[in-house]
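A single protein chain has been omitted; all remaining protein chains appear in their positions.
Moving on, here comes chain A:
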């Protein structure tokens, strides 16, 4: 998966981040608009967003706090990708120690530690989180999709109640979600089909002999 180049990246953005134009402060608005598009269309282009932070890093006066916030929220939706921390490394110490970053880092920690039930408790427990994530359309759904992915990697079957707490869904909404994933539920247990991550099969690595290794031997057979 070459995730560094999303298929939705426009040509103009591509050429901008490939060349020296990425350092030109005049281009920050193009990248910021592109971020707004990503936020509205549930897309994410980490490389382009890092280019915004780079421009802010060099030209502190350009920094737009809302943009920084949205980039970080976007990065939350791509965990466990490393994007969130890669963004933090481009912010200065002061920004990392202040709002909104502190709140977002709190969410990051919960997701990174797979404490999903607690994530939702914290997220629902303070209005600030919905405010911070309001410009990123479908934030909750993206997080939920990633949680579902983590569950599907780990479990072959899981108690419905546990799954519900991870996904922050109940009753019909949960049943619908389970169905949409292609999972099935019976007697309070959700079964997840075997995939390459949750099969946990004991394997024996056998060696592969490359053709190049045999060239000398094949050479010999020619001589004969």
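Keep in mind that, in the parts below, a residue touches a chain if its C-beta (ideal position, glycine included) is under 8 Å from a C-beta of that chain, and two chains touch if they have at least 3 such contacts; residues count from 1.
Going forward, contacts and distances are computed from a predicted model.
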{"item": "Undisplayed chain, where the name is taken from the UniProt record, one of \"Tetratricopeptide repeat protein SKI3\", \"Ribosomal RNA-processing protein 43\", \"Eukaryotic translation initiation factor 3 subunit L\" or \"Endoplasmic reticulum lectin\"", "value": "\"Eukaryotic translation initiation factor 3 subunit L\""}
{"item": "From A:11, A:26, A:127 or A:199, residue that would touch the chain that is not displayed", "value": "A:199"}
{"item": "For chain A, residues in touch with the removed chain", "value": "1-4, 20, 23, 46-47, 50, 54, 57-58, 60, 80, 82, 85-86, 88-90, 92-94, 96, 105, 109, 112-117, 150-151, 153-159, 162, 189, 197-207, 209, 213-214, 216-217, 220"}
